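Here's a structure for you.
We show some of the complex, not the whole, and keep each chain where it was.
For clarity, chains are labelled A and B in written order, and residue numbers in each chain start from 1.
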Amino acid sequence: MSRRPLIGVMGAGEGASSAAIQLAEELGAAITERCWALLSGGRPEGVMAAVSRGACSVEGHLVVGVLPGGGQGQGRQHTAELDLALFTGMGQARNLINVLSADVVVVCGGGGAGTASEAAHAIKAKRPVILLAVPPLWREFFCSLSAEVQSANDVADCCALIVARLNET
Amino acid sequence: MSRRPLIGVMGAGEGASSAAIQLAEELGAAITERCWALLSGGRPEGVMAAVSRGACSVEGHLVVGVLPGGGQGQGRQHTAELDLALFTGMGQARNLINVLSADVVVVCGGGGAGTASEAAHAIKAKRPVILLAVPPLWREFFCSLSAEVQSANDVADCCALIVARLNET
């Protein structure tokens, strides 16, 4: 039995731009089409929600959310469009689990400080990182931290880079 | 879209008895037969391995392992019979994630201190806990911590209790 590759997609929650949301939805669909599984921060907002929605729009999806909360009460239900919800109860420390678990980490459209922490943790842990349509300052900063970080402008480019990184491992 | 219930099965690693291993394998198969997803500590030993193996022996399985390691190098591969491997890099702190994420926690056949920490965390977090064929001292101790803890002697009893707990939520 071999596992499906697990692609982590990180990005803004509440403050996500409509461009980032559209891109995330497209990326999510592309991930399921290629029979990859999707991992995100799992909250029902912004890029996390959009990428899950996109992945679930294609048959055969496997969509995982790793959540900051402990899954008590309401928090357990409010995570539609996840095939699996992992509740960590560890707040932002779950960001580290996201990037360690993903075979490839895609940072979609930039984001806030939470997304930046995920990109930094991924680089520190030597996970493959692809920056998809991030602001120039994000690209400049994260590429300065590691020569291994790659950039893509659209979903097709991004998926080609993912394929290449998966073939390495 | 509704998620499949996620059943967490905790138990001994290296030191598991052959009775516990046989029970875990049977329980794993029963979990997939009922269309539930399985979560375990994911390491390729003892109850963790057996319950995953059992679950994977039935078609339509969804088997998740939440691992203590960070998924670097070899550690990434050595987790056969998982549909999804979550790497936490947090050592025993991953025990907490196991019990918070599971809709029902089954402690299969007792175990060592790691398993005991999972039972204790599950009770603290008010997750439903079922003790399956644990030693009398385990039953006495954990039932003293919470009147909600339930016991089962075999897999059929255990699954009936799981159904009842899932219907409550």
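Criterion: a residue touches a chain if its C-beta (ideal position, glycine included) is under 8 Å from a C-beta of that chain, and two chains touch if they have at least 3 such contacts.
This is a predicted model, so every value here is computed, not measured.
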| item | value |
| --- | --- |
| Copy number across the full structure, from 2 displayed chains | 4 |
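Going forward, only the chains that are shown with their structure count from here on.
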| item | value |
| --- | --- |
| Computed distance of Cα centres, chain B from chain A, in Å | 27 |
| Partner chain B, residues of chain A touching it in the complex | 1, 3-4, 6, 37, 56, 62, 64, 66, 70-72, 76, 80-90, 93, 96-97, 100-101, 125-126, 169 |
